[in-house]
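Handing you this structure, nothing more for now.
Every protein chain but one is kept in place in this view of the complex.
Our next item is chain A:
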Amino acid sequence: MSPSLEEPSRPKAVVELKGVEKRFAAFTALRRMDLTIREGEFFTLLGPSGCGKTTTLRLIAGFDLPSEGQILIAGQDVSNIPAHLRPVHTVFQNYALFPHMTVLDNVAFPLTVRRIGRAERLERARAALDLVQMGSFAARKPSQLSGGQQQRVALARALVNEPRVLLLDEPLGALDLKLRKEMQAELKAMQRRLGITFVFVTHDQEEALSMSDRIALMKSGEIVQLDTPTGLYDRPANAYVADFIGETNMIPARVISQEGDVTLVEAMGTRLRVSGNHGHVAGAEVQMAIRPERVSDDMRETENSAEGVLADVEFIGTDLRMVYRMTDGSRVVMRQQNSGRAVPQLGETRRLGFRQQDLRLFGR
């Protein structure tokens, strides 16, 4: 993670983790984590299951206490403050609506426990239900709602008391694809409108990319890279990030020499120029990464090219996904917009172009 990405003068921190570690018996779920979440941002903790993202969320919510380190919310040290006294609310994956209460009573719950008067309580609960377009379901019981509707009610319940931070634990995990896409757009729009800080946990990289202002990609209890979606996608810090976010061609390569700001490598049976000094010594075996949509057959702007045989074509509608077998046997996937041109024939040999700034090198 490059230090230039941290801009301390900009929006103030609302959640801070300082050297937070969480151990469960012999298992360390979180290793010395430092993290700053800024006021009003849509922040996502992304990673495969068991990477510590949900543990991080539970520590912020107060369901678990850190084994070491400090947690600050709005500048206040909450490390030893129980969950019910923290200015954060959570939307759970299973919704966790109270089955014996009506939808309205569920949404009013955070106000009821704060002894807010009945009239104000109901008015605010109704307003929150209207916000998620569930106003007409106020009298129902949770068991009479569909999954998507329960999700909306859970959201209204978590928002009704206007928390400083809203924590969302894979809230869309149980919804079907179409509903999921709708809710993604709606959540994002709602976050912008309300200006509340959202901390979102997901294992779905597409979801993370489309919704977040910043993403912390985690792996076995540590943050691998903290960046904007474009930063993660275009400038992955290592092979793990490149592989986890989107599709990536990983091509074995050998470093030949370093010439100023360009690294010369041998790969796919030819020599290629790669932008940047990656600090690899001559002769080092590395992985060369390039996104499928950055591979092109237009040679005008490319410094590098290599020949390959078309081995497979997949028609995706908007795109064509083509798999080439290069002369050294490595596979390269190329993604091209469906512009109406004739689909190339299988077995055809073609020259592919690789711009030097689109290539990245990672140690093996």
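Miscellaneous remarks
Following the convention adopted for this analysis, a contact is a pair of C-beta atoms (placed from the backbone, for glycine too) under 8 Å apart; a residue touches a chain by one contact, two chains touch by 3 or more; residues count from 1.
To be clear about the criterion, contacts and distances are computed from a predicted model.
With the options "NADH-quinone oxidoreductase subunit G", "3-hydroxybutyryl-CoA dehydrogenase", "Na+/H+ antiporter subunit C" or "Spermidine/putrescine transport system permease protein PotC" in hand, the undepicted chain maps to the protein name "Spermidine/putrescine transport system permease protein PotC" (source: UniProt). Among A:V113, A:A185 or A:A282, only A:V113 touches the chain left out of the display. Of the candidate positions A:T90, A:S212 or A:S330, contact with the unshown chain belongs to A:T90.
The omitted chain makes contact with just one of the residues A:A158, A:A208, A:V323 or A:L359: A:A158. Within chain A, the residues in touch with the undisplayed chain are 61-63, 82-85, 88-90, 92, 94, 96, 98-101, 109-110, 112-114, 143, 157-158, 161.
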